[in-house]
Structures are given as C-alpha cells and as structure tokens.
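One protein chain omitted, others in place.
Entry: subunit A
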C-alpha cells in the first residue's frame, strides 16, 4: 500500500510535469491519475479521422454509385487501423524514468548501447542510466519481453515518469 505522503508526492510531481496520464500498480493497489487535457486530445483526433472519411467519397462524387459504395467501404479502414495501432501501443509496456535526470543509452561514450529495438530483455536487464547530480541510476527493465522502441535521445533530460522504452511483453 502506498502511504499518504507518497501519494501526495506523486500527485505533486505529476502536477508539475508534462505527464498526461499516470498509472501505478503496487502490491495489489492501483492508482490512476489523468489530467483533464488528456481526453481532449483523444476527442480532437476522432473528428480528424472522420474528415478523412468524408473527403474520400466527396471527390469521386460524379462516379458510378458502385464505386462510391466501395469507397465508403474502404474509407473507414484508416480509422480502424489507427484504433488498432493505438490499442497495440496501449498493450505495450512502457519503461518509465524513476527520476528527473539525464538519459544515457550506454555506460560510457563509445560503448555499445545497453539495448536497442529487437533486443530480448528480462526483468533484470539494464536498459539505460538516468543521472542527476552525479548519482547514476542503472535502470532495470522490471519486465521481460522485446524492446520495440526507444522513446528518448542519448543525453536528453527526462522527467519523472516519462516513458523511455516501449516493450512487447
């Protein structure tokens, strides 16, 4: 269970950060924090897709009705794909930064990176270092799977809770 001061601290940090949505599962308890702005972003996306659907049949309007029907069938597809992609992204595990600091993808300049897309990892695999004030924090994956994407650049400042990697469990 999270202590109340820990919860308060999490809320404070999320509030100050650019993080839109935050989920934490810990020993059976689950905390979800979502900023109001987040749902607005989703709503904005949907009319955009609808517009694409509408413009597609708009252009070939003089063509035969059969074709138009086909177009209408084809047109919704991008929407479905987008939803599937979003769902897929959602199903991917995000390794997030446990603190504010500088992201390093390798132990020292010139060395190979800890991990790259395609690499199989387990819970104890070190995926990167986050450093602040000469405190070096080797981040372990805490999940096993395959690295799909590295979301930040070497040397970039990362926020508390910022996603660093996408992992296919």
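Just so it is clear, a residue touches a chain if its C-beta (ideal position, glycine included) is under 8 Å from a C-beta of that chain, and two chains touch if they have at least 3 such contacts; residues count from 1.
As a working rule, contacts and distances are computed from a predicted model.
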{"item": "Omitted chain, identified by the protein name its UniProt record gives, among \"Bifunctional ligase/repressor BirA\", \"(2Fe-2S)-binding protein\", \"Cytochrome c\" or \"ABC transporter permease\"", "value": "\"Bifunctional ligase/repressor BirA\""}
{"item": "Residue of A:20, A:113 or A:137 in touch with the missing chain, whole complex considered", "value": "A:137"}
{"item": "Residue numbers in subunit A that touch the chain omitted from display", "value": "6, 9, 13, 24, 26, 98-102, 104, 107-109, 111, 131-138, 140, 142, 154-155, 157, 160"}
